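Pasting a structure here, questions to come.
One protein chain is absent from this view; the other protein chains keep their places.
Then we have chain A:
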């Protein structure tokens, strides 16, 4: 969808291919600090491949020689080859894994940092779940780049000339023919697999996305489905999507099986040729001892590249994954006008929106138009409006997740565009339904708001958020592990832990964006009662579509038509 481009499909494909390659190179560039290690790992792996080739052909030679009563290969050299094969393989695995772990860590931290500096802030305000889970699986796909693609490919690249040289000393014609077959098996078949998986990848992703949407619809729409007696229909629809996905996968896997069979065919053909040469059928008869050595070498060489077809399959996915990851990581949000950075930080925290115009995209209507709002430090304000009226946009602008097209926003009289992002964001504690609870301990979740907080402070914040008793009742208390997205605690408790985190930070401004969405009514009210009792000296900006009636507020604004108007509760 985002792959729109002018020109024929052929042009577009080529453009994508180039972009994929550039992205892969960009990722390999991120690995530069580990270049030496990765190179050594590669070197060891090549040596191991060579030792394997040598061992196999020597074993064959040894036996053949023995049958003829000549010693072609000594027992000692066989032993040395054997030991070094095992040793090298072991060392290679260890070294390559170590290098890969380092490279992966670097890649991930690079990705995290780039994302954090670039597009991340905006993700809190957009429905980005699908985008993120796609990214997450892309990063996972990239994990295999070094171990599963680069190493075996390099192995094939070194095996190829060795095979050619050794065979050409036996019989040049045989060397050329076997070389062609090897290239077909090691390079052409994987390339075909890569091509296909790239081509099919898009369709496969779409089929999977359809299935995911269907399941999400089923899960979120259970009441509708029950009320309209549509369970059967919905399940059938999902089953159809599932079948569509499986059909595509079936096609792909049988294609892969055929490509694999083709690659095996090349192997068998090569063996056949060597055998023919040994027997002198169609070739000038080659010396049998050398012939047997060549046979074993051919066997080992083709065996070492038998996994490359699958690697090619992976590589096809990897290009697109790399392109998406690099694309997101290097995306920057740009302020519309350059502002000189402030040197002195504001001393008070009055917030003022001055005639702000804002739209998310040039081709969408304005969300805020000539929007002005004053929030004095220490007051409690509610900003109400229907969905799509621009309430959350106000929070996004305040947190510099996005920038206004016109007008300005000031904090203590200073344009926030001139304030460093990190400084500003530490002054504003933000809590919304999108606030994430991390798959970590309660303690670590809380410390995100204030890394230096003491144990006492943690408990105080939990108590203020009225969840202290609950945490105390857990066997591991603060060290209890919250599941992914906080699933091991109920929705209300999770939201309270997020509130505790917000309260723990010493930020003078709290922005609460629909903080109770998704909670049942009773829990929602309790949550707002809790909120009334805390944060008495801070600025509170509550963003909601309606009030439950229990909130204590100084002023209420209603946002409609891109402007804020004073309203009564």
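One rule holds for everything that comes next: a residue touches a chain if its C-beta (ideal position, glycine included) is under 8 Å from a C-beta of that chain, and two chains touch if they have at least 3 such contacts; residues count from 1.
Keep this in mind: contacts and distances are computed from a predicted model.
Missing chain, UniProt name from the options "Rhodopsin", "Amidohydrolase", "Thiol reductant ABC exporter subunit CydD" or "Sugar ABC transporter permease": "Thiol reductant ABC exporter subunit CydD".
Contact with the chain that does not appear here is found for just one residue of A:30, A:50 or A:295, A:295. Among the residues A:22, A:40 or A:256, only A:256 touches the chain that is left out of the figure.
When the full complex is taken into account, the listed residue touching the unshown chain is A:55, out of A:27, A:42, A:55 or A:163.
For the options A:14, A:199 or A:226, the residue in contact with the chain missing from this view is A:226. Only one residue in the set A:21, A:199 or A:545 touches the chain that does not appear here, and it is A:545.
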